[in-house]
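In this view, the complex is presented without one of its protein chains, the others remaining in place.
Read from first to last, the chains carry the letters A, B and C; within each, the first residue is number 1.
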Amino acid sequence: MALYSEKVMEHFTNPQNVGKIENADGVGEVGNARCGDIMKIYLKVNDEGIIEDVKFNTFGCASAIASSSMATCLIKGKHINDAVELSNKAVVEALDGLPAVKIHCSVLAEEAIKDAVKDYYERSGIAYDPVTLKMK
Amino acid sequence: MALYSEKVMEHFTNPQNVGKIENADGVGEVGNARCGDIMKIYLKVNDEGIIEDVKFNTFGCASAIASSSMATCLIKGKHINDAVELSNKAVVEALDGLPAVKIHCSVLAEEAIKDAVKDYYERSGIAYDPVTLKMK
Amino acid sequence: MTIYADNAATTRLSETALNAMLDLMKDNYGNPSSLHHKGQRAKELVEEAREDIANCIGAKPNEIYFTSGGSEADNQAILSAAYYGAERGKKHIISSKFEHHAVLHTLDKLKKEGFEVTLVDVYKNGIVKPEDIASAIREDTALVTIMTANNEVGTIQPIEEIGKICKEKGVIFHTDSVQAVGHIPVDVNTFNCDMLSISSHKFNGPKGVGVLYCRKGTVLTPLINGGAQERNKRAGTEYTYGIVGMAAALKEAVKEMDESIKYVSALRDRIIDGVGDIERSFVNGDREHSLPGTVNMCFEGIEGESLLLLLDGDGICASSGSACTSGSLDPSHVLLSMGVPVEIAHGSLRLSLNSYNTEEEIDIILSSIHRIVPYLRSISPVWEKIQKGEVVE
Partner (left out) sequence: MTIYADNAATTRLSETALNAMLDLMKDNYGNPSSLHHKGQRAKELVEEAREDIANCIGAKPNEIYFTSGGSEADNQAILSAAYYGAERGKKHIISSKFEHHAVLHTLDKLKKEGFEVTLVDVYKNGIVKPEDIASAIREDTALVTIMTANNEVGTIQPIEEIGKICKEKGVIFHTDSVQAVGHIPVDVNTFNCDMLSISSHKFNGPKGVGVLYCRKGTVLTPLINGGAQERNKRAGTEYTYGIVGMAAALKEAVKEMDESIKYVSALRDRIIDGVGDIERSFVNGDREHSLPGTVNMCFEGIEGESLLLLLDGDGICASSGSACTSGSLDPSHVLLSMGVPVEIAHGSLRLSLNSYNTEEEIDIILSSIHRIVPYLRSISPVWEKIQKGEVVE
């Protein structure tokens, strides 16, 4: 009944993976300040395509910060091809739900990761499927 | 602030001059049951034209009963020519006021007395001024 | 000593409701729209209350809209359906002759705006005939609104049948359940109603709060515009304690309903039987299809207000006609619609009981009536005429 689930409040008050990665392999940024949310994701990817580290910076409401935190937790240690499969729905579920008016925060998280992955591909010259965003 | 003044409640719960006069010298009746009030006034008048006794019967609300009671008090012992001068305003004042929607009750009391006086004139064959209702 | 027998006008606040309210009045004063914990706690309590009330009438929580009372609920329901209909070329509304003024005066307003209103008969027994509704429904009927139980005479209407007819014909059906909820079983699904009005202070809940039930899919228009409260259908900072107190009172009333129906009906029957020996008096309405606690009587030859005030002198709180029309000089539109002659309608008395009343109180009421009625008749010129067999007019 409360505005946010306990899980959301946990990830909001104690966000995981906050910060930046100097010399990141990929950086993604989505949203705009006029709409009230900007998410920036930093990725460190090893040679096998595993996300060794991920960090975020977010300007936004509690659910934007919680979505960033949860999304980074869900992809950390995963292969890039798995990370791009992360849907906003999975983020919402992992957070035990978000209010209807806040669902777009989880969408931003999904998009920020995809944006960072694309940046990684482009910086590293890796070929990828433009639809699935998976490595070829 | 209460619906009725104390005076009204006094004359309602303890009405004066309730009843009938057998062989009255004049009887007046005004109002109708559809409107919710009927007042009937009985007069006993002596040879000098003094109202020796007056009684009423009333069907109606508290202010109708109180107006009847007060009006009969005000004319008892008075000369007929003074009784017909009783205005509804005098009744309202003597009752320390009536709610606006109940003013008509005091009008009925005035009319009932006038009706009874006319009846007295007619029964006794006394000439009277049709405008002032005073004896000629 | 006070004997309160005017529960159709308003009721005593129950201990349960008072206690539920006090917590919020003292500490939990947050605004449910505020994001901080005090606001969110208030919101939780409001949402729990919504769920409780929904459960009491077979509704879903998101079909419950809190209002300031029964009148507002009636106004909003009727105007919503009327304007929705008007946009579709439907400007005909069906109601009954003896609805509450919150309904009838809203219909008067709509008439001035070009709506056509059919008021079906309520007959001598104060009960609408479903077949009258069926035959009054037209192509352009936007709404049928019939009260669940009448506030002056207590008669219960055949709401289920009327609801079924409306459903079959695809007409929106609203019922003013202000006198019924908390007193007799009310279920929006067996009723087949699209909208239903509730007022908290009629079942020992707090004053100043009510509910408009509106079935999912039925279009509701705000009467009060502003903030986003009540899912944008009713603006204004929530009267949180009222809402919570209302839910507490209703839950309690519903839980104890079977028992209280039995108990209160017995008290009412004791009154009806007790006045049986008073000549030229009668009970208005229908003893079979009636609220447990409401009894309306006429005593020929006397006027209701006098009776009422003399009863009050004995400490007995009763009513003549409905409370709202007091101050008005016309006799009750309810009794007139049931064919009671005007001069007799003036002599009506409504006693409305609930489970706070006792047998001893009833006996005191009866003995007062037996003293006051003969007294008022003894000074009544109307009674004199009746005794003489004259025509009273």
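Going forward, a contact is a pair of C-beta atoms (placed from the backbone, for glycine too) under 8 Å apart; a residue touches a chain by one contact, two chains touch by 3 or more.
Keep in mind that what you see is a predicted model, and the values were worked out from it rather than measured.
Contact with the undisplayed chain is limited, among A:58, A:72, A:88 or A:106, to A:58. Interface note for the absent chain: among C:106, C:145 or C:192, the touching residue is C:106.
Although one chain is not drawn, its touching partners on subunit C can still be listed: residues 2, 4, 6, 9-13, 18, 21, 25-26, 29-31, 33-39, 68-72, 74-75, 100-103, 105-106, 108-109, 199, 201, 206-209, 223-229, 235-242, 305, 308-309, 311-312, 316-320, 323-328. Residues of subunit A in contact with the chain left out of this view: 9, 12-13, 15, 18-19, 29, 32-40, 56-62, 64-65, 99, 101, 104. Listed here are the subunit B residues that touch the chain not shown: 1-3.
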